[in-house]
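Apart from one protein chain that is not included, each protein chain of the complex appears where it belongs.
For chain A:
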Amino acid sequence: MSSASPAATGPLGAVRRIFGGGTGPVFVVLLTLLVVMLLLNPSFFQPASLMAFLRNAAPLIILAAGQYFVIVSGEFDLSVGSLVGAQVVIAAKLIDGDESRTWPVIMLMLGFGLLVGLVNGLVTTLLKVPSFITTLGMMLVLAGAIRLWTGGAPTGALSESFRQWGRMGIEVPVLRQIPYAALIMIVIAVLTVLLMRGPYGRTLVATGDNDVAASFAGAQVWQVRTLAFVLSGLLATVAGILIGGFAGVTAQVGDGMEFTAITAVVLGGVVLGGGRGWIVGAMAGALTYRLLERLLVQLDMPSTLNPTIQGVIIILALAYGSRRLWGRRRRRAAQPITTKPQPSGAE
């Protein structure tokens, strides 16, 4: 896959990346949506409106990046939505409007995100619980624990210095204000792309493709996968900080975001089951999803339709992806015949 093969350069590689591989279609869809938007509402492209859109899209893009690590390793993380919600509630309760507590609490939240990821990872890899179940359990545990701790309704308040990350930005000419959220998203994008191009990233993708081969090559598969869950937990925490700042504290924060993030990753051409897909595709998938939502608002479609759209996207994206899988499966069915006669299988 592109992420694992820095050698995919040159014009031919670029063409193949866009149309042949799994990540290509998302950019085509993104571009199409942008054109449609330009036709319907050119004012969307005014700096202020565009920046507001980016600020709104940044948390999902960051969540999708985290989810990408887990999915490309062949697992799922369903706990991120609950984690976002839990982090916002924790922040409000612990900061309780006190500016001086902002940074210590942010550190504590990152620690908590790391811990949740670590537990997800270790339970999945060492106790061999399927990650679908592990993280589903974690989702319920977090939701229940937060409800118990807060007595049902979130209490406390966020500080201004906490909220600024989600709602403020840097004043610059022309664009007027670049949201912190967009800057953080860009920094995370750069860091995660670098990580995926390094030894860890390449080992992660290979592990998702064939963990036996990765293990024979000397990878500690359980460590590789656990780290993917930890990254997902950390990035969900960052997303939680931005969402809390932007949207404020409610009991519903984060609800359903795990499925939105998975939809975005799948839309970005990353194959469920692991081993295929590019992290930039996953993040572009999140951007595309948010743009589609925005477009529906533009078309005066009720936002209550969003879950339906999400469902259609996930089914279409998977059906599109499985066209290739079907081809592979047919070939694979033919393979045993080529290899069996000489080797020994049954002799």
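Rule of thumb we're sticking to: a contact is a pair of C-beta atoms (placed from the backbone, for glycine too) under 8 Å apart; a residue touches a chain by one contact, two chains touch by 3 or more; residues count from 1.
Just so we're on the same page, contacts and distances are computed from a predicted model.
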* **Per UniProt record, name of the chain withheld from view ["RsbT co-antagonist protein RsbR", "STAS domain-containing protein", "Ribose transport system ATP-binding protein" or "Carbohydrate ABC transporter membrane protein 1 (CUT1 family)"]** => "Ribose transport system ATP-binding protein"
* Which of these, A:Thr203, A:Thr260 or A:Thr288, touches the one chain of the complex that we don't see? -> A:Thr203
* Write the list of chain A residues that the hidden chain touches. => 1, 4-8, 13, 198-200, 202-203, 205-206, 209-210, 212-220, 275-276, 328, 335, 337-347
